[in-house]
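Beneath this line is the structure, given in structure tokens, with notes to follow.
Removed: one protein chain of the complex. Kept in place: all other protein chains.
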Amino acid sequence: MEAKKILEKVRNGEISVEAAEKFFRQKPFDDLGFAKLDTHRKIRTGFGEVVFCSGKKDEHLQQIFRKLAEEEGNVLGTRASREQYELIRALCPDAVYDSLSRLVKIIRKPVELRGSVAVCTAGTADIPVAEEAAQTAEFFGSKVNRVYDVGVSGLHRLLASLDPIQEANCVIAVAGMEGALPSVLGGLVSNPVIAVPTSIGYGASLQGISALLTMLNSCANGIAVVNIDNGYGAGYMATQINRLACGKER
Amino acid sequence: MEAKKILEKVRNGEISVEAAEKFFRQKPFDDLGFAKLDTHRKIRTGFGEVVFCSGKKDEHLQQIFRKLAEEEGNVLGTRASREQYELIRALCPDAVYDSLSRLVKIIRKPVELRGSVAVCTAGTADIPVAEEAAQTAEFFGSKVNRVYDVGVSGLHRLLASLDPIQEANCVIAVAGMEGALPSVLGGLVSNPVIAVPTSIGYGASLQGISALLTMLNSCANGIAVVNIDNGYGAGYMATQINRLACGKER
Amino acid sequence: MEAKKILEKVRNGEISVEAAEKFFRQKPFDDLGFAKLDTHRKIRTGFGEVVFCSGKKDEHLQQIFRKLAEEEGNVLGTRASREQYELIRALCPDAVYDSLSRLVKIIRKPVELRGSVAVCTAGTADIPVAEEAAQTAEFFGSKVNRVYDVGVSGLHRLLASLDPIQEANCVIAVAGMEGALPSVLGGLVSNPVIAVPTSIGYGASLQGISALLTMLNSCANGIAVVNIDNGYGAGYMATQINRLACGKER
Amino acid sequence: MEAKKILEKVRNGEISVEAAEKFFRQKPFDDLGFAKLDTHRKIRTGFGEVVFCSGKKDEHLQQIFRKLAEEEGNVLGTRASREQYELIRALCPDAVYDSLSRLVKIIRKPVELRGSVAVCTAGTADIPVAEEAAQTAEFFGSKVNRVYDVGVSGLHRLLASLDPIQEANCVIAVAGMEGALPSVLGGLVSNPVIAVPTSIGYGASLQGISALLTMLNSCANGIAVVNIDNGYGAGYMATQINRLACGKER
Amino acid sequence: MEAKKILEKVRNGEISVEAAEKFFRQKPFDDLGFAKLDTHRKIRTGFGEVVFCSGKKDEHLQQIFRKLAEEEGNVLGTRASREQYELIRALCPDAVYDSLSRLVKIIRKPVELRGSVAVCTAGTADIPVAEEAAQTAEFFGSKVNRVYDVGVSGLHRLLASLDPIQEANCVIAVAGMEGALPSVLGGLVSNPVIAVPTSIGYGASLQGISALLTMLNSCANGIAVVNIDNGYGAGYMATQINRLACGKER
Amino acid sequence: MEAKKILEKVRNGEISVEAAEKFFRQKPFDDLGFAKLDTHRKIRTGFGEVVFCSGKKDEHLQQIFRKLAEEEGNVLGTRASREQYELIRALCPDAVYDSLSRLVKIIRKPVELRGSVAVCTAGTADIPVAEEAAQTAEFFGSKVNRVYDVGVSGLHRLLASLDPIQEANCVIAVAGMEGALPSVLGGLVSNPVIAVPTSIGYGASLQGISALLTMLNSCANGIAVVNIDNGYGAGYMATQINRLACGKER
Amino acid sequence: MEAKKILEKVRNGEISVEAAEKFFRQKPFDDLGFAKLDTHRKIRTGFGEVVFCSGKKDEHLQQIFRKLAEEEGNVLGTRASREQYELIRALCPDAVYDSLSRLVKIIRKPVELRGSVAVCTAGTADIPVAEEAAQTAEFFGSKVNRVYDVGVSGLHRLLASLDPIQEANCVIAVAGMEGALPSVLGGLVSNPVIAVPTSIGYGASLQGISALLTMLNSCANGIAVVNIDNGYGAGYMATQINRLACGKER
Partner (left out) sequence: MEAKKILEKVRNGEISVEAAEKFFRQKPFDDLGFAKLDTHRKIRTGFGEVVFCSGKKDEHLQQIFRKLAEEEGNVLGTRASREQYELIRALCPDAVYDSLSRLVKIIRKPVELRGSVAVCTAGTADIPVAEEAAQTAEFFGSKVNRVYDVGVSGLHRLLASLDPIQEANCVIAVAGMEGALPSVLGGLVSNPVIAVPTSIGYGASLQGISALLTMLNSCANGIAVVNIDNGYGAGYMATQINRLACGKER
């Protein structure tokens, strides 16, 4: 924090008490009334603010995207419906939509892809969540390798695809139903595995709770878990790790 | 059922109405007052009655073992404490106890071991449940191969031990924590896999519920599940399958 | 595994190192990009790959069916909607659909039915799941007897239908609500019972969790449980057992 | 309520306003400070107050028993430890204890047993709860028939014992593990069945939750359920029903 | 059972062995193929079979109603949609429908109402379940008093309506949300209370699980519980109790 | 209670016994048959009766609103759909509707706003529940400050908005997902915090159960919790507290 | 916050930049290494810091009590065992212990009791939690009325004790098992009710979860809930409310 610098300026009369207090209080966000946009977030964390679209009111969504596009250039929206995308595109014609991952993207400053993140799925039904993870990681500058449909009940498929997984700085393992993929991967790689349970399954899968519990109880080392279907969260954290491995200069 | 034969004897006057009714009503068990021993069970199913010792009153336990030993020769007791074993041994000096599986056995008629059942565990802590399964299967005449500590987070250990597993008529897969072993085995063998979740683990393992859910949600084929820590149930069903494979003549 | 044979051929110069490595790595599946079809599965396990249709993308579903029909002749699809069936039929005109069980079948090589599997239900609402089980078993070559609406609250109906149940190599017991049927059957038969909880019921049935717990806690012997509504899994395992009983030559 | 009579007496000057208000407010219990004994309960409901001993402080327990024994003659205490019984006996030497059901009883006025209640258990481990039910019913004047160890996995034992069950005004069905006994009984009798789940079992029995769910979901008619291990509640309600059937003159 | 009489007839040659065996086996139901109608149920229990309509196939529903109407005269169907009612009315024009309780009734033999059952609700949203209970009890011959909207958060409403409740042979207490009504009623009446949790509520009401737990844990005496929203089951059991109180001659 | 006064009037002959009894029994509500309106509630508690609209039958809803509007002047309806509002407006043209909070209001007597309640949300998706709370508090006479989108993952936004929160007599903290806002607020204010979990979130948020548990387990002091999405309940209790702080003269 | 004042002093040279920064950073707690005592808490909130004793290491507990007693005079410790009390008394001989509530108190500055809080329990087993609440409220200066053993299954006991409850500024309602007391109280009083579920009960009470759900789902107004057995939290919040009602000058 720069508290000390501000205080020194107050003492030196460079800025007024009121300005200093305002600095402490109001600086780091834009207040739209209904929302408080964290426009200094990128400076603090190296990641711009991302919009969780689901459930947002139409006019709010539009204002948020326009504001962020103006201030940040690149904007990422998650869990967007096609209807929401059309609303956004009306204001930001360069917005693009991926119906599989339900991501909306505005890319005005090209992003260089670095390092290596592997995104794996157990089955084909896990691919939408995996794509949310993969494209989030790419949005933030990670190079991504996709290895899909390598669930543990057909082990030969996984063993035949190990190279990109073992070479990644971070592995994202996406699985529903019994959710065993991260445990097997955890024993085969030396870098961290981020496990993403999906709500794929039926009956006792309990909408992903079963896979979530499996992953939390893994006896393999180097595994941590995010919320059910939270591909975005996995892609974000994988990028944090990938950046650390690449030397962080972003 | 032999209902028809009895009815013909009634018509022919070979047995009285009262005897027939008694036959229909009272035959197939010994009523000890507090319990009704199913001494005709072996004839009906090929398996003698087994005693679940835990929670039985001392004198009841003793009477049940003595009665069954007299009538059946071989007796199996599950979930027995050492104290209970001492009580049983006081009346049946040839009873033996295995403290790992907590089984009490009386073997007065030797049992020939046939066919092949594989019993696998994910970790070393699962061995007590696995031994309950293995020794139950042996008590009922199955030849058993033990393959222990082959959990999925160290896949090379499992792959190095596949032969006895792939050759078995039935595989018992015992695992706690994330419980992923049956899913991996299900993809590697062609015969049925009986999955036994164990209460091994901590935190979100929920005393075995996590492993149970994993196994129920397995996307591998040919897997069915028994109750948490129910090694006995797995050993029993594996024997049923093994006998069918051996031609059932027992 | 045939690892040894390959290695001997390498030593003898019959195949190159590169070919051998490729064999170890890439052989046992067809990679469609989005999915990895296990076309060697039938050789390994005696069962061809089955398609879980629910949630598959339209074009993926079509490609998978066409590929499997070409390579295997007979194809089974589970949990298919009528819309999905129409898509499949557009490419494979000999596909047939059963709206009760939601199975799609292509049968180009006739299947001989052998042995005996009994499929029982507690109520009439359990029949769709039972049909998934029964037709799966028939697809893989098991002769099936159906005994429906014999729930335990009307015991005389069950007792009047015991013969085909007691004679089966394996019994599938399908029940929702309180799920007590497998426990009663387990006491009446000598061969294995596969219990299938269904999501039939309301209130405290918790979408099948109640029936599932009942079945896991059964004090009858010889019962194992599959996931809620998983008729397919039960039919598959029943066939494994039935084949073992028939002598396995398939 | 006798509100009207009191009000008439107020108008007639037979009792004062203060007395009437006191009547409305303070009559129907003895306030011991820490507890409010409902000594008018027997007049209102035909059942005296019963003491739930577990967790009561020693001196409180003693005072409550002495007070009730003085005022009511007969006293019933449930869930009493032997230590608690010794404390009670120090003040009430005619108190008796049943270690199986954990009931303490003082009987100073003999109770005539009438009508018929059947108490059934699935296994021998359910007997303690069944005895709590049976002896509670007897304490309140019901004639009881005990039918123990007739669980549904050995149906012939149940069918051989039907007479006393079918003749009872009310059946209490006590079962742990899968808890299927009430469903089967519900289909065989015409009078009400009170189902008592017990905490007997392990693993997925969840301390009786599994049996409780089974019973709530029973598709048999005429079944209602009390709390896990609540033999007392079942015995109480069975007596209410039995009294109605006997003509209620008690 | 009349087993003995049949056996005597066999001995006397009055009926053949085959007829006797058939009697034991096939008598008590009509097998429609997809369902086994229990047409002897009324003789055994005094209650005809009732049809749970929800989920039945259209043609099955029609056949079942026609068959039961022919054989029994009066028929009750529960959980029927208006569409199902129209199907039934096409075959049985005298069928009537109550959209609140979702019951379909055919009454060809008038029913005399006897005794007294009180049906209470906590709120107005619980009325549909209460009507299912009340009309079921009336269908089976019980006189019913309805006391609605007397939840415990407005105690004066309940206290002002006590007379019909305290005079009933059996009280049905229907409540969602916190489900406290049965506890309060249990302390105010001397006859049994059947508690019916409803799925009314939101958030932590968990679709009725909260009310169900409340009722199971009631510290009032004389309360037993049926499944969530199971008005039918409560009306059935209340009738059993009411009949016992009326002297059972029906 | 005024019991004493009534009784004195009875003694003095000022009112008859019948009138007194009627007073005790029937006074405090209007019985519409299907519902019992608590029209004396405002006298007893200072708050008029509020209508929970969801699930009410159309004609019932109309009658209730008309009756309450006539007797109380101001009426509040919660969880109303727009369709329900149109029905109400047909009879009460001065009814107004807020689609965000789903409240219907009739205000015929102006309400003076006093004291201070702060309503905070963690995110923008929590605003509908917050508005239900805020407008309920306003309906009952509390002055409200709204502080929205100050979730704990962007702490600077919360710290910049502390003044109205710290000055309030009561704080309502509305949050879904992890529900951490009340804990942080609890450490920053000296007056009570009412925590409202919302059903906002996905996966392991379990429709608000996760946020509910978080709030119940808060280690901050001065926090109590209402049901998931229960903005109304929070606004009601905040007003109770605010009135106490203002001196209660309302 | 006094941020502005500090900043003005910095500008005026009254304090140095370093001092100001230190003020912002280190002022409000004493860092003992293993714990950070919030010794300015009383100034901020009017309540001193309270020690949750359970699980604290012996030497830590002693240091914390000594430090707080020196700085604050009065100290309250919750969930203390007798052993922990002995340790504390060794350093602070004026500490007193209440074994029922498990509170340790040091009172060096007398506390004046003001206002009115009512603490009610459903049963006698709830008294320990109620005493934790009552004595906490007294420690912080609230006058408390105790009304114990007034559960809803014996309504006359509650109605006879209404006066102190209806006059209180805040009511604490403590109940286990079905937890219905707060709902009934909520309908009888005009001030807030803080509901405290207790872990009293068995079986489906689920260690207090059942009572907790009941309270959260209460349809009475003016009820909020704290964690299971959290008497301390209820006493704290009741005092906040009571102080607001008394005019807050403390």
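When the chains are written out, they are named A, B, C, D, E, F and G in that same order, and each has its own residue count from 1.
Everything that follows uses one rule, which is that a contact is a pair of C-beta atoms (placed from the backbone, for glycine too) under 8 Å apart; a residue touches a chain by one contact, two chains touch by 3 or more.
These numbers were taken from a predicted model, which means no experiment stands behind them.
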Displayed partners of the chain not shown (whole complex): A, B, C, F, G
Contact partner of the left-out chain, one of B:Lys9, B:Arg89, B:Arg114 or B:Arg157: B:Arg157
Listed residues F:Ser210, F:Asn227 or F:Gln240, member touching the removed chain: F:Ser210
Among G:Gly77, G:Gly179 or G:Gly208, the residue in touch with the chain that has been omitted: G:Gly208
Of A:Ser161, A:Thr198 or A:Asn227, the one touching the omitted chain in the full complex: A:Asn227
Which of G:Gly13, G:Gly55, G:Pro93 or G:Pro110 contacts the chain that the document leaves out: G:Gly55
Residues belonging to chain G that touch the chain removed from view: 25-29, 34-36, 38, 55-56, 60, 197, 199, 207-209, 212, 227-230
Chain F, residues in touch with the chain not shown (by the definition above): 122-123, 151-155, 177-180, 183-184, 186-188, 201, 203-206, 209-211, 213-221
For chain A, residues in touch with the removed chain: 1, 44-47, 50, 162, 169, 189-192, 194, 212, 216-217, 221-228, 233-234, 236-237, 240-241, 244-245, 248
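Criterion: only the chains that are shown with their structure count from here on.
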Distance between chain centroids, defined by C-alpha means - chain A, chain G (Å): 41
Approximate Å spacing (C-alpha centroids) for the pair chain E, chain G: 49
For chain A, residues that touch 2 or more chains besides their own: 154, 203-205, 209
